[in-house]
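Of the protein chains in this complex, one is absent; all others appear in place.
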Amino acid sequence: MPQRIFDPCGIVEASAKPLAPRAQDLAGKRLAVLDNTKWNGAKLLDAVVARLSQDVRFAQVNRYKKETFTKPAAPELLREIAANNDLAVIAIAD
Amino acid sequence: MTLEALKIPTAVIVTTEFVREAATQAAVLGMPELTPVVIDHPLSTLSDDQIAGRAEQAAPQVTNIWLG
Partner (left out) sequence: MAEAAAASVKAPGDELWVRDDVDLAEWYLAQPWSDGLPVIVPTEEKVADVVEALGGEPDFVECKVPPRMGSLTRQVLAINIVLAGAKPEYAPVVRAALVAMADARLNLNALQASTHMAAPLVIVNGPIRRSIGMNAGCNLFGPGNRANATIGRAIRLVMLTAGGGIAGELDKATLGHPGKYTYCIAENEEQSPWAPYHVEQGYRPEDSTVFVIPAEAPHSVTNHVANDPQGILDSMVSAMSTIASNPAVAGGACAVILGVEHAKMIAAHGWRRADVRAYLWSNAGNTFGELSFNHRYGKVYNRSLPIWCKREPDSFIPIVARPEDIHLFVAGGAAGRFSAFIPGWGNYATPVLRPIDSAQATAANCIDGTCAL
């Protein structure tokens, strides 16, 4: 006689959300650089931006900082970034 | 709320130690196809030269995520 298993994990309810449309090109775009204040994150971002800038001319590079790395970024900060930029790079989860 | 949901293509840099967590967060956000930029762990103990090396590793992944 079969035995019943009781799953202790529960379901994960996640409604699918679409990603942003991809960029067609990078030249002339405004780049947001978001530093979550973890150690060496800012240095890494600077190095990445410098490396990318060798190949791409961004119209602007705007730098932002999270208040603390342990919690999600404040909605107001994200809205401000979205209103003033076309691309974003964020670091670091380590 | 994420920048992707706000229509901004976003490259998130994680180290190899964090790849599993990033996948979990993506699933929870309803964006399982969201992939991060992955660099070798660690970062916090690196010298400036080593950081430049990680940036070389990251840069092509960043443009791939932005352009799709």
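Each chain gets a letter, A and B, in the order it is written, and its residues are counted from 1.
The rule is short, and it goes like this: a contact is a pair of C-beta atoms (placed from the backbone, for glycine too) under 8 Å apart; a residue touches a chain by one contact, two chains touch by 3 or more.
Computed from a prediction, not measured in an experiment: that's the story for all the values here.
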item	value
Residue of A:I11, A:A27 or A:A83 touching the missing chain in the full complex	A:I11
Where the unshown chain meets chain B, residue by residue	17, 20-21, 24-25, 28, 30
Residue numbers in chain A that touch the chain omitted from display	1-18, 37, 68, 70-71
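The definition used in the following text is that only the chains that are shown with their structure count from here on.
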item	value
Centre distance in Å when chain A and chain B are each reduced to the mean of their C-alpha atoms	8
For the chain B and chain A complex, residues of the former touching the latter	1-15, 17-18, 21-22, 27-31, 33-34, 36-37, 39, 41-44, 46, 48, 51-52, 54-56, 58-59, 62-63, 66-68
Chain B contact footprint on chain A (complex, rising order)	12, 14-26, 32, 38-41, 43-45, 47-48, 50-52, 56, 72, 75, 78-79, 81-82, 85-94
